[in-house]
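FYI, not all chains are in this one, though none of them got moved.
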Amino acid sequence: MTNSVSSHAKIGKNFKIGNFSIVHDNVCLGDNVEIGSFCIIGHPFSGTLDNKILSIGSNSVIRSHSIIYEGSTIGADFQTGHNVLIREKAQFGQGCRVGSNSDIEGDCSIGDFVHFHSYAHVGKGSKISDFVWIYSLVTLTNDPLPPSMISRPIILESGVVICVNSTVLPGTIMKKGSFASAATLVRGVIEEGMIVSGPECRPSGHVSTLVDWESGLRHPWMRHLEARYPESAHQRIRQLLKDISSSKFKESSV
Amino acid sequence: MTNSVSSHAKIGKNFKIGNFSIVHDNVCLGDNVEIGSFCIIGHPFSGTLDNKILSIGSNSVIRSHSIIYEGSTIGADFQTGHNVLIREKAQFGQGCRVGSNSDIEGDCSIGDFVHFHSYAHVGKGSKISDFVWIYSLVTLTNDPLPPSMISRPIILESGVVICVNSTVLPGTIMKKGSFASAATLVRGVIEEGMIVSGPECRPSGHVSTLVDWESGLRHPWMRHLEARYPESAHQRIRQLLKDISSSKFKESSV
């Protein structure tokens, strides 16, 4: 083993680490954490930080070539793919997944059980709630008049789904359970449970109308994915499902 | 040299490896294989595998920071760019190229002489035939109702071309020699030799009508690229060219 683990780092029980990895000072790892090879954990940040600690919860797996800056807080049961970059002052709840080659910029706040697939790019200051799914090559921007020094970050409420290769413009608010189809240019305020599509971000119905014709499977996804979440999350999932379903009637009664 | 090469790995003649690279057990390399620095070859897979061997054919070049999982089979004359990720149970024929930062998920089957440019993202289970060209930032998806647990992978027949930043939706079948222009949202069944374009995946003619006006060069590409393939492939290229050309008449006679 040829690693470089700081003796100032606080490391839980049952720690595993690959070859050629670096753990800096200011790192605090829970129990059963596994770090792959060629990683940098607690990468120094050149600016100032109120709290320099990088804390990663227990049972987390950080795959190879990943870089996580100091000054972030990450909940338990966290998993990354390979070559993931997470900058300073990011907050993650429990049970999050970040796919290979993703780049999560600083000052983001991310809830519980959020999934990012490969090449997700989350701009500085984004606010993402629980049970959100973000697919490959999705970008969350924040500059309304690039290049300016204005930042107008994105807000994603619980249960939002953003499909592959969608771009979310600055200041967008996607409300509970709303859904962006593949390659959508998402902007403005997307109402609860609404589907939007295409370069015009056209509203095209409520998520409860989404059906996979071959299998007969229906949205929202929480119906069929509940088993993949821990028991403790099931009550919240059911409440979220209820809220999204009822948003359908709110819409139609307008 | 500070490497970590397992003594259980089977390694051919004339092996070269950069600094700080890792070769795990279960790896079987042909002759004249070259591995760059910071690579992980035979990365352990956490699930179960019938066959844990990662086999890479002779005369292959794996560039730095790449990660290839155990349980995959890769033909001779393989080349990757930098930071390429290839997961378990992938099959590659001979003479394939995978560009930098690409991510090939598990259970894919890929033919001979397939080219992926940078940031290609190939979803689990994709089936790709021979002489296919996939350009930068192309994503092959597989979930028809994300997030579901249904997988409806993509099928690409011989000679298909998919230009930059196109997204291919689940269950798409692109038949022999069909062509997706840049930034197309590809879906459904694309007929032999057909060109499709744009967010509406609009059919816009047969590949034999593609001309570069300045040079007078015409599609299909096999006319002018034959010299770049080994002698042994020329007969197959000519047959493919013939098939694609004749598909033009099939279409017009409908």
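Order of writing sets the labels: A and B. Residues in every chain begin at 1.
Just so it is clear, a contact is a pair of C-beta atoms (placed from the backbone, for glycine too) under 8 Å apart; a residue touches a chain by one contact, two chains touch by 3 or more.
Keep in mind the model is a prediction, meaning the values are calculated, not measured.
In this structure file the full complex is assembled from 3 copies of one chain, 2 of which are shown.
We take it that only the chains that are shown with their structure count from here on.
Taking the mean of the C-alpha atoms as each chain's centre, chain A and chain B sit 28 Å apart. The residues of chain A lying in touch with chain B in their complex are 2, 18-20, 37-38, 64-65, 81-83, 100-101, 115, 118-119, 133, 135-137, 161, 163-165, 182-183, 198-199, 210-212, 214-215, 217, 219, 221, 224-225. Within the complex formed with chain A, the chain B residues making contact are 2, 4, 20, 22, 38, 40, 43, 65, 67, 83, 85, 101, 103, 119, 121, 137, 139, 141, 144-150, 152, 165, 167, 169, 185, 199.
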